[in-house]
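Structure incoming, see below.
Removed: one protein chain of the complex. Kept in place: all other protein chains.
Naming follows writing order (A and B), and every chain is counted from residue 1.
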Amino acid sequence: MGPFYFFMTPNKFTAVIFLVFAIVVLGVWIPNDVETGLLEKMRRHWVIGDSLAPTLAAGFVLFGAALILLFEKRDEAQFTMAAAQFVFFLKLVIVILVALSVMRHLGPILINTYAAISGLELEYRLLRDVIGVKHIGFLIGGMIMIGGMIAVVEGRLSHRALVIGLIWSLVLILVYDLPFEDLLLPPNGDV
Amino acid sequence: MSVLDYIWLGILAVFQGPEAFSIFGLAISITVIMVISGFFLGILVGATPGLAGPVAMAISLPILISTFGYNTDALLPVLGFLIGVMKGATVGGAVPAILFNTPGTPDAFMTTLDGYPMAKRGEAKRALRIAHFSSVSGDTFSDLVLIIGAPFLAIMVERYLDLPEKTALLILSLSFISAVVGGSVGRGLISTGLGLLAVYVGTGEDFYPRLSVGTQTLAQGFPISTSVLGVLIIGAVFKELDDLRSDQRASRMKPITTSDTNSALTLAERIKLAPTIFRSAVIGTVVGALPGIGSTLAATLGYTAAKRRHDDAEGGKFGEGVPKGIAATEAANSAVSGANLMPVLSLGIPGNAAAVFLLLAMDSISGFNPSPTVFKFDPVNLNPELVMAFGIFTTMFLANALNWTVGGRVMRSMGFMIRIPKHILLPSVLLLTLTAIYVQETRIEALYFALGFGVLGYLMRVFGISPLPFVIAFILGAKLEETARQAYAATGNDPWFLFTHPIAAVFVALSVGVMILTSRKRGSV
Partner (left out) sequence: MFQWLKTGAAALGIVAATALGAAAEDWKPAGPVKLMIAFAAGGGADTQARLIAEELEATLGWSFIPEQVTGKGGLNLAAAMKSEANDGTVIGMAVTETLGYNMAASNSGMTPADFTPITTTAGFQMGVVARSDKGWNTMADVVAAAKSGQDIRFGVMSPRLADLAYLLGKAQGVDFNIISVKGGKAVMNGVNAGDMDIGFMAGIQAKGVAAGDLVNLASALKAPLVQTPDAPTFADLGVEFSADGYFMFMGPAGMPDDARAALANAIKGVVENTETKAGGLIKKAFGGASVIMGGDLDAMVASDYASAGDLLKAASE
């Protein structure tokens, strides 16, 4: 049994989490973040408001959690998540987040730096059609993502992992970007 | 315009469409090329442990759309390719199951039970042949049922289903999926509820994008690609990497080579397998025609039915390498795909992940709108959608023909795919998926959404909650709300429209019934 389930069966733990989630959605999120109620008077008729559908959706979650609590808490299918497993998973997610932010910001940072040094008035946004410039973030970000994930599994960072990441990013550029004028690789749609 | 005219036009639309190139003056249409390439890609992907047909379909969709555009001309090449992938992957999925004891696709899990023991006995190639023969037979059977059944289903839908009934049918589909696929009714409901909640963010009728917490980021809601690919593919990538960490089976086990010499299947052997295949094909077709239940359940049912009827005295016990075990599984899971298109074409309700991507393609490309009007045999004015429908059927049979002729050989040569180390393949798939999402959505937030959904998909898998109800709910959620609003308005604001229309009431009763029955059955186990 993992570290999360203090005095409960894992099923009960799952159910309680979703029960709380559903109650928060129903009691806090929907009332405060939707303009119209369940039903709304419009053009002198009652029409279905924007709250109805999310309320039913959260109702399903609530009902499902209640079913587990009442009937399925001792179900034979019990699932656990050990601490080591959680740490491994967290490492993967962090690697991906780092890679995504490199992908997003590397190009603009390089151009801004170059502009500052050279005194030229350059903006990444206006150069995002230029081969090379528009690829740098994706190439390095992709390399970090793949190389990093392989490293997490293998337990060490190898040159081989980074090279695989670089090659694969290059392949994706060749597949998605070069033949298709309208397809944009990260971050060229954001800038 | 007779029925035959429509069929003929559909066939012509495939073979005489825009040509790719010509050989000795014979024009080869682009659609044909696309079906062929899709089919081979499908086998390759299916044969790769950790990849499945929907992954390839999802990733190629944006490329296909930007190559062929959104015009009606794009429809057959794009759908042809996707159908090719779908069919190829179904066959290919058996390869790692038999050679490596790892199902290439989830529905091939039952294939491992008898396929791997056969391979260990030195009959790997034979097992692959059986898998191929059964798979193709089941698939073809299902396609025939689709072509004959779809127009009738459409007529029934058109005649009996008005907006209230359509609303009730969507509810029935969702409750069916929650109850049958979810692992347990409670878990299925949670999965469905989360999927609905996710799709309701940012959408709605009001000018204020609901549940967007006042942010611009959430105002446009979660793009369909982020939630579907996130939960299905990225979630699976995390789970597979996790499995890789926890069991070192992959590194220890050596794949079995396909070296057995006398592997041919005689006619007598094929005939002996025929009843098993037929039974499974019927099971798979029926399961496929019901919205929402996938091929994994069909495979389980097919296998169980064959096991129950099997006499251990002749040919050994199930699970120890019986050809019938492979045949029962492969015929059943392959028979799902054709029949699955019945609810897709006439109602726009997808039954499994592959159908989800076919539906997405139909939605993005103009000129084909899944609804009963597709099957209106208009004798005076040409109904172009019907021609397209027959075009789609033609691509299916083209893929089947490929499958019967060269599919087996290609599939048996795919043994090498299982040598690609998963811990390199999976991160590569992740980057590929994120790239495919970005080129569709062109904003970095979409990648964060996808990652978030991936985390959700992973946690759902860990806690035994099937992600499929989530995905189907996400896809049908907007439609459910819109249809309900429309039904409510159309009935002159009758709040009880689900119960005052008899067919709708029956559907609603069935929805409740399905829930109660499945939870009872599970409770007694």
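Throughout what follows, a contact is a pair of C-beta atoms (placed from the backbone, for glycine too) under 8 Å apart; a residue touches a chain by one contact, two chains touch by 3 or more.
Since the model is a prediction, treat every value here as computed from it, not as a measurement.
The chain not shown here makes contact, within the complete complex, with A, B. Only one residue from B:67, B:263, B:304 or B:491 touches the chain missing from this view: B:491. One of B:10, B:209, B:350 or B:477 touches the chain omitted from the figure, and that residue is B:209.
Within the complete assembly, residues 70, 158, 162-163, 202-203, 205, 207-209, 216, 219-221, 364-366, 369, 371-373, 381, 442, 482, 485-486, 489-493 of chain B touch the chain that is not shown.
The chain not shown here touches chain A at positions 42-45, 120-123, 125-132, 182, 184, 188-189.
In this text, only the chains that are shown with their structure count from here on.
In terms of their C-alpha centroids, the spacing between chain A and chain B amounts to 24 Å. Listed in rising order, the residues of chain A touching chain B in the complex are 10, 14-15, 18, 22, 25, 29-30, 33-36, 45-54, 56-68, 71-72, 75-77, 79, 81, 85, 88-89, 92-93, 96-97, 100, 103-104, 138, 142, 145-146, 149-150, 153-154, 164-165, 168-169, 172, 175-176, 180, 182-190. Listed in rising order, the residues of chain B touching chain A in the complex are 62-63, 66-67, 178, 183-194, 196-197, 200, 204-208, 210-214, 238, 241-242, 244-246, 423-424, 426-428, 430-432, 434-436, 438-439, 441-444, 447-448, 451, 455, 458, 462-465, 477, 480-481, 484-485, 488-489, 493, 519, 522-523, 525.
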